[in-house]
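There's a structure below that I have some questions on.
All protein chains but one are shown at their positions in the complex.
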Amino acid sequence: MLEQLISRLDIVATGQQLHRLVSDLYPICRSISGDGVRQTLDRLRQEIPLEIQEIPSGTDVFDWKIPREWNINDAYIKDSRGVRIVDFNRSNLHVVSYSVPVRKKVSLEELKSHLFTIPDQPDWIPYRTSYYNETWGFCITHNQLRSMTDREYEVCIDSTLEDGHLTYGECFFPGETRDEILISNHICHPSLANDNLAGIAISSLLAQMLASAPRRYSYRFLFVPGTIGSITWLCLHEAQVANIRHGIVLACAGDAGCPTYKRSRQGNAEIDRAMIQILKESGGSHEILDFSPYGYDERQYCSPGFDLPVGCFMRTPHSQYPEYHTSADDLSFVKAASLGDSLAKCLSAIAILEGNRTYLNQNPKCEPQLGKRGLYSSFGGATDRKQREMAMLWVLNYSDGKNSLLDICEKSRLPFARVREAAVALEEHGLLKEASAAD
Amino acid sequence: MLEQLISRLDIVATGQQLHRLVSDLYPICRSISGDGVRQTLDRLRQEIPLEIQEIPSGTDVFDWKIPREWNINDAYIKDSRGVRIVDFNRSNLHVVSYSVPVRKKVSLEELKSHLFTIPDQPDWIPYRTSYYNETWGFCITHNQLRSMTDREYEVCIDSTLEDGHLTYGECFFPGETRDEILISNHICHPSLANDNLAGIAISSLLAQMLASAPRRYSYRFLFVPGTIGSITWLCLHEAQVANIRHGIVLACAGDAGCPTYKRSRQGNAEIDRAMIQILKESGGSHEILDFSPYGYDERQYCSPGFDLPVGCFMRTPHSQYPEYHTSADDLSFVKAASLGDSLAKCLSAIAILEGNRTYLNQNPKCEPQLGKRGLYSSFGGATDRKQREMAMLWVLNYSDGKNSLLDICEKSRLPFARVREAAVALEEHGLLKEASAAD
Partner (left out) sequence: MLEQLISRLDIVATGQQLHRLVSDLYPICRSISGDGVRQTLDRLRQEIPLEIQEIPSGTDVFDWKIPREWNINDAYIKDSRGVRIVDFNRSNLHVVSYSVPVRKKVSLEELKSHLFTIPDQPDWIPYRTSYYNETWGFCITHNQLRSMTDREYEVCIDSTLEDGHLTYGECFFPGETRDEILISNHICHPSLANDNLAGIAISSLLAQMLASAPRRYSYRFLFVPGTIGSITWLCLHEAQVANIRHGIVLACAGDAGCPTYKRSRQGNAEIDRAMIQILKESGGSHEILDFSPYGYDERQYCSPGFDLPVGCFMRTPHSQYPEYHTSADDLSFVKAASLGDSLAKCLSAIAILEGNRTYLNQNPKCEPQLGKRGLYSSFGGATDRKQREMAMLWVLNYSDGKNSLLDICEKSRLPFARVREAAVALEEHGLLKEASAAD
């Protein structure tokens, strides 16, 4: 039972385990294609049974085409004395992702048009990409830029941009039903810890836990390059999309900010309500955002032709923290406690989806006599007794075939686990029966 | 007309009359069955034409069985010198209701497991029951407990628990239609003034007033033991339940707190809206609570198999005042002013139900010329003129067959009496016609 998994969860230890996985993945230079993605997926295969898919460059996927594959060996800027003043080996953020190969001497003036800095944060390196516009560039700190006074520099980007493949990983666990829960992450960012190694690590551990749990739902975990990866998956699996009942995109889930949930386009889908229920139950600060067609791969899952019930779980939303898409999104920016908490919240929301049922009170006229069945004290300690009794009364009163346990939680403001526990006890005593779709 | 009854109501005198009835009923030792209930109903028969029903022990009522009948003559605890230190004759709260007979000497230690006190309120006696679990017990003040130092005491409960009857009272006034308004009270509590002699007294006077009033609706007043009584009535009258259009449970309606209305399970039934309209019109502080499946007999009326539009009128909700279910819920805790106000508010809500209609404007295209019909000054004093004119304009504009007068009140924020007065005047001038169900 997921409830037991959750109650036994050591959030501190789990957070540390997640942080170690983030640390392992951090040095790899990822992009939307190339060996960095393959290395990342290889590392994840040590944790979970991941299938790796390779889609050839040039394949049409809806309105898009799989781009050429990009790989990089080395890159630097040398000053007039031949000293590497910018070195890809020190940070893979230094090279604009998808930069075409270049090796030449350039004047400082020409070079400057290929340099990107953050004047407001002079010690941070920005993160830049140019996937669909062939060019090259370097990202450096603003202090580096200021110290560059030579008239000429040597630039070298030892990269390849050639026909190859788009690579992604997929992990599927069948459940009692074909209805699926989708967990999706983007895996295309280089050394950025929160965006999105945090999500990748949490997703990986969720997969590990669900692999061995009893599952009402089937689970599909996707580790895909952002945008092009989810578009590719949707295009190649269009027939299977109808199985997706609930979904979460995990992004920026490890910083110190409070948990944030962005609703699916549907706005009040079961996943939305389950996530919000968990955030409310926690009693802690949290944010709930309406859907907007901007963000991560929920943009694709929630495009109007699919309109899937897929929300996005994060902590501080992208672009609302200054470290976003800079070298300051590093291993210290991601907190073990936040990683552990994010995992626990996702798992708890999944437990709601797994446990949510709609029942029919078998004794709907007046209350049944709970006392004669020993239900007033049959389970739990004395302290919780009042809440347990209330949960039974709420479940009995609203189990009219129209209200699910989650509906009853929302009405009663009782925790889902308590309401479900009451339902299980009442069902055992023949007072509830699951409503069929026909009811 | 109920409106006239209300406008002539002397709330102070009525409150005092209600308090006298509460005082008359206060000494009687009631429980869910037995002679205390019969004495209570006999006293009420001096006020209203009550029919008394007796249902044999052992009768099945839905999931329940009518319990054996409990009666008590005397009870005491004597100390080692033979002095009655706890005496049923001083307070009928001293005995746990439905205590089985006992007469023996017990050690202090054994006795303590049968004693109930309120440590936080050392001068108050708690109220306890044990209807479905055969045991005995005494409720005493915590100060009494502290002064008990003898090694041995004599306990006596001279009670009987035998096959007999469950007793309840019912009072029915037919109206123009078979549609009923139900007013229900629990009559099973011993010397507790607010819970529920206040409700019983108000209900009794409401019945007296409605007996001689013109009635669109039929009225049914129930004076029943809590839970088992309403379950019994519902079980024995299942075929009639469909006639119940609106209902109020009256409970804890006499303390100094502000009026509180708990919505029916339906949430926005006409009774809910009428009660809330009255509370808002009053301009005074008040509370409106959502339905919850806990409280008084609305639990049974609002069980999912019935789902009747029955709300609960009270002042301070049960268990939200420290005097609740203690000897401090006495005659001084119940205020004449509150009793009078509660009655006036219930009667005003009933007047809304009686007067609420849906009309069709007979001149729906543009406004009719009110001036040529003398309607701008045909009724009322000059001070209210503006509000009267506004009421006519609101009634005309929204009498499209879709909005009742109560709907129009909610939109216009005008008092119901004003809106109804306008409708009556407009109908007299042929500008309105009652909408039939077919419209």
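Should a chain be cited, it is by its letter among A and B, assigned in written order, with residues numbered from 1 in that chain.
Rule of thumb we're sticking to: a contact is a pair of C-beta atoms (placed from the backbone, for glycine too) under 8 Å apart; a residue touches a chain by one contact, two chains touch by 3 or more.
None of the values given here were measured: they were computed from a predicted structure.
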Omitted-chain contact residue, chosen from B:Lys104, B:Arg151 or B:Lys365: B:Lys365
Absent-chain contact - pick from A:Gln121, A:Gln266, A:Ser303 or A:Gln387: A:Ser303
From B:Val83, B:Leu236 or B:Leu393, residue that would touch the chain that is not displayed: B:Leu393
Per the touch definition above, residue among A:Ser107, A:Ser147 or A:Ser292 touching the missing chain: A:Ser292
Subunit A residues touching the omitted chain (full complex): 62-64, 132-133, 227, 230-231, 234-235, 238, 265, 290, 292-294, 299-300, 302-307
Touching residues on subunit B - with respect to the absent chain: 361, 363-369, 371-372, 390, 393-394, 396-400, 411-412
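One rule holds for everything that comes next: only the chains that are shown with their structure count from here on.
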When subunit A is superposed on subunit B by its C-alpha atoms, the rotation angle in degrees, nearest 5: 120
